[in-house]
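Shown here: the complex without one of its protein chains, the others still in place.
Each chain gets a letter, A, B and C, in the order it is written, and its residues are counted from 1.
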Amino acid sequence: MSDLETFREETRSWLEANCPAEMREPVRDEEDIYWGGRRATFKSDAQKAWFEACVAKGYTVPAWPKEYGGAGLSPAEAKVLRQEMTRIKARIPLSSFGIWMLGPALLHFGTEEQKKHFLSQIARGEIRWCQGYSEPGSGSDLVSLQTFGEDKGDHWVVNGQKVWTSYADQADWIFCLVRTDKENKYKGITFMLFDTASEGCSTKPIKLISGSSPFCETFMEDVKVPKSYGEGIPAYVGEINRGWDVAKYLLGHEREMISGADGGNTGTVGSAMSRHASKAGDELDPVLRAELAMFDVDALAYGAMGEKFLDEIKVGKAHPAQPNMMKYAGTELNKRRHELMMTAGGSRSLEWDSEETSGGKPSRGWLRTKANSIEGGTSEVMLNVISKRILDLPGS
Amino acid sequence: MSDLETFREETRSWLEANCPAEMREPVRDEEDIYWGGRRATFKSDAQKAWFEACVAKGYTVPAWPKEYGGAGLSPAEAKVLRQEMTRIKARIPLSSFGIWMLGPALLHFGTEEQKKHFLSQIARGEIRWCQGYSEPGSGSDLVSLQTFGEDKGDHWVVNGQKVWTSYADQADWIFCLVRTDKENKYKGITFMLFDTASEGCSTKPIKLISGSSPFCETFMEDVKVPKSYGEGIPAYVGEINRGWDVAKYLLGHEREMISGADGGNTGTVGSAMSRHASKAGDELDPVLRAELAMFDVDALAYGAMGEKFLDEIKVGKAHPAQPNMMKYAGTELNKRRHELMMTAGGSRSLEWDSEETSGGKPSRGWLRTKANSIEGGTSEVMLNVISKRILDLPGS
Amino acid sequence: MPLYHDEDQAMLADTATSFMADQGNIKDQLRHWRDRDCPDGFGHGLWKQMAEMGFTGMLVGEDDGGLGMGHVEAGIVLEEIGRNLTPSPFLTSSVLAATALKHGSNDLKGRYLPGLIEGDSVFAVAIDETPKHRPSRITTKAEKSGNGFKLSGSKSFVIQGASADMLVVAARTSGSDEDEDGITLFAVPKDAANMSHDSVRLVDSSVATHTKFDGVELDGDAVIGEVDGGREVLNAMLTAGRIGAAAEGVGVASGAMDITVDYLKQRKQFGKLIGEFQALQHRASHLYSEVEIARAAVIKAQQLLDGGSEKAELMSSVAKAKVAKTAGLAVKEGVQMHGGVGMTDEYDIGLYMKRDRALQEFLGDAYFHANRVAEMSGY
Partner (left out) sequence: MPLYHDEDQAMLADTATSFMADQGNIKDQLRHWRDRDCPDGFGHGLWKQMAEMGFTGMLVGEDDGGLGMGHVEAGIVLEEIGRNLTPSPFLTSSVLAATALKHGSNDLKGRYLPGLIEGDSVFAVAIDETPKHRPSRITTKAEKSGNGFKLSGSKSFVIQGASADMLVVAARTSGSDEDEDGITLFAVPKDAANMSHDSVRLVDSSVATHTKFDGVELDGDAVIGEVDGGREVLNAMLTAGRIGAAAEGVGVASGAMDITVDYLKQRKQFGKLIGEFQALQHRASHLYSEVEIARAAVIKAQQLLDGGSEKAELMSSVAKAKVAKTAGLAVKEGVQMHGGVGMTDEYDIGLYMKRDRALQEFLGDAYFHANRVAEMSGY
């Protein structure tokens, strides 16, 4: 038996012993997801047990080195673990922007002490992080951000406002882009880390057209951010004034995640909607049926594209800007999908909070998709990038 | 009886007496159209008789003043004449860019002597004109034209090349935009008139993707153009170096003509294509049928728009830039119409020169429509104009 | 008749524009009632004001105390309702139910029209039985019972059903589900026994009902038009309602476009107003073109209907389909061009998207009507 097969067997038994049955049920609502942090509570004993078993094993961040709270798994081992968890439908033990966003940035740019300090906290779910990138005035034009940190020697005094800070109202710390040099657009931003409980820092949830949301506005009024949290633990990632490099690195990371996720998003709609109509004692209108058929062609073709993209990514064959294309096409397709589902669902799908629609799932879901082509880079920005980096069209 | 009713009765009798039965048949090919000019021949005695009767009556240009060869009809009378000619399906006695393009320019900008001289020639079909606007390097950017007329005191020496000079190979004279001041982009162009038989002037037909075409390239190599053709008859319209004003005036005129024509272009396709399929022993594919239905909705809606636009134009209610919208929407719709007709016609409509397709009418017609959104201002230019003049969006 | 408003109509348009902007605007009506979770989904005060303006009874004949105006005029009010997203019973009461009541007995007219004209009554229409509009199939049954009828079945997507003083209900009195004949329209009063409403709030904050008729006893004089001959009345009502919904949709499309174009002139990105970006300019100009065409289709349909032309039905479907596609484009482009803030409840563009969605669905969507255009064109 190969090492990997041994590992698979061990993993299976470990999961069998440590993943409670309740943690193999599909996630039903927000409470079923454990985000950690200072204010976190467990929904159930099972959730707690599963989380703690994973922390002990390093399985909240299996591919991170052991010294930072991970399990130090090789890529091949990590894949086996993912496969085995998927097989038994195990829930993710800890959801966290620390794991998805800050972690990769620290692993790439952080100092040794910084990694030990912050990554371990993240792995153990002690600190819940949120992201402070966008501002009301910036948007697609992220680098135009205005939040300013005035240099006061051993600390900055930060003033400004961030938007789209997901779960900021429940987070403990924020990783935040702050302008520290007004003269230098790209080389005047610092990627800071600070406690959202700091004096002068406040948050306000954003209500979306689809209803309540995890998004917040975060306000900083004379927030004092020390430059260091101890020996070898700077309060920023990378260098001062070079935070844009970190941000760009993370944006690429994020776009790939989004497009990769959409790669799996191949759902056709015609056949489900036809059954849906039958159930309601009706049948598909012929012109609507045609529209669904044309959509399904596009969805199935995009499904093949997702597969091809992931295959090519693995071996480095994909154009480096290809994630932009995937993000553009995938999100536009998903918006069309929900438009058609709303149409095929008829008046029932218009209901906003009825029991029959589980509280307006179709309509709220439909509205939510409209953000797909805005967040993580608008469709317009994606098209700009394709023009420039793939088609090599002249800049205007 | 009102004067107008009297006029209608007179017109009816006159048409009855003067318009031969043959001239009430639909136009079948190019030869059925009489363009006049030095090299013109009549296809039949009927064509000749009808043309000569109209010239005598001033009905080749009914709304022009009598002293320029017209009939001096009022707008109301001209409308009655049009109605009565349409009623008996009378052919147009004389087709001419002189009537449609140069005439309006001369009427607006010409000197008295110039009008008498050139307009009468046009009205009598003696001179066939062609238009020299576009150049290979210019296109949408007409004002960048390079054809240059060097001032030699009493004449210019013109060098350059024009494209899209319709029927230039059959025309006698050309009205031509020539740069006469290289320093001044807009105020450095002269609207010249000269004989295409002049030494150094030659033409070459352009073969289009749809087959042979009326379009030509026209080359000017040291063509000598005198500044005057006699007392009070300058060889240019308007002022020297102010030809751009004349061109703009005519472009507006042309765009209105094109959009107005498209206003009548409301043809739906579904029902004809369904009959077409039945005849071939087939029926419409359901998805194609749906596509035709969606098109027909757009076509019928555009038909209403055409009607509304013409009604509003008449009373000055239409936005002055509205012809651009009509041109954009009408030409794009017409391209879609022909795409669908090709699709619905199937392999038969692919035939390029078969008898059954009257020499490839469907496919050649389809290809020809692709120029609709290019000639007379591209769709892109139309959209630019709407942005600027109607939506008042900031210039980039 | 030229395809633009005559002088009287232009004056009415001015009046309606300022009235709706002042009284029916988003802040004071839609957001106001929505944020209070109003069970009617609209304000009775505004309805009363609309009566004072003469709007509520504009389609009612002069003999019956109304203004005897036409669908061009009703459309003028509806376009402003659309532009301001004004929640109101105008479309269902003053257009659909009023059209049905034209075919009613004098007794019925006398019972219901004064309340409408005064803005004291609200009417609803109960047509749909499946989530998709399919009026060719009516299965709700009205069986003879004594001097009257007994109504059984259920209807859905009854806008303002629970707030209505009277519901126009299409029921089958003979024949089978898909039969053209055998339909009868009834005016069912609010307090009819054995009628129950299940109210649901819709995405656009309007309130509709699933309404059950569990042996509702109706007098013979509740019949609108002829027994078994209701298809004609139903069709007349639907054609008027679709043209009305299309007019409202043009208002929604225009309103969404206008605030979006305004936003393009204010928002800066990459050191430029985003309205300077040619890609957005072209999309906005295309949208403008579509909105103009949709508006033309609507006024054409209105004039044909007012002129009693048999082409009105075809054009009603053209207008409804064209407007649905156009308003759909307007709100999608609107949210996208607003970017992140377009997703927030704070900005109005999302409200346009929600209203458009409900309006698209009401009385048949673009696909339904495109199919009807094909059928009426013989293919």
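One rule holds in what follows: a residue touches a chain if its C-beta (ideal position, glycine included) is under 8 Å from a C-beta of that chain, and two chains touch if they have at least 3 such contacts.
Just so we're clear, the structure is a prediction, and the values are computed from it rather than from any experiment.
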| item | value |
| --- | --- |
| Of C:Gln23, C:Gln49, C:Asn235 or C:Gln278, the one touching the omitted chain in the full complex | C:Gln278 |
| Residue among B:Ile206, B:Ala272 or B:Ala321 that touches the chain left out of view | B:Ile206 |
| For subunit C, the residues touching the chain missing from this view | 277-279, 281-282 |
| In subunit A, positions touching the absent partner | 268, 270-271, 273-274, 284, 289-290, 292-294, 296-298, 300-302, 304-305, 307-309, 311-312, 314-315, 317, 322, 325, 328-329, 380, 382-384, 386-387, 390-396 |
| Interface with the undisplayed chain - residues on subunit B | 134, 136-141, 144, 163-164, 206-210, 277, 280-282, 285-288, 291, 335, 339, 342-354, 360, 363, 366-367, 370-371, 373-375, 378-380, 383 |
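Note that only the chains that are shown with their structure count from here on.
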| item | value |
| --- | --- |
| Most distant chain from subunit A, judged by the mean position of its C-alpha atoms | B |
| Cα-centroid distance, subunit A relative to subunit C, in whole angstrom | 41 |
| Centre-of-Cα separation between subunit B and subunit A, whole angstrom | 58 |
| Intercentroid distance (Cα basis), subunit C paired with subunit B, Å | 44 |
| Sites on subunit B at which at least two other chains make contact | 289-290, 293-294 |
| Shared-contact residues (touching 2 or more other chains) in subunit C | 277, 367, 370-371, 374 |
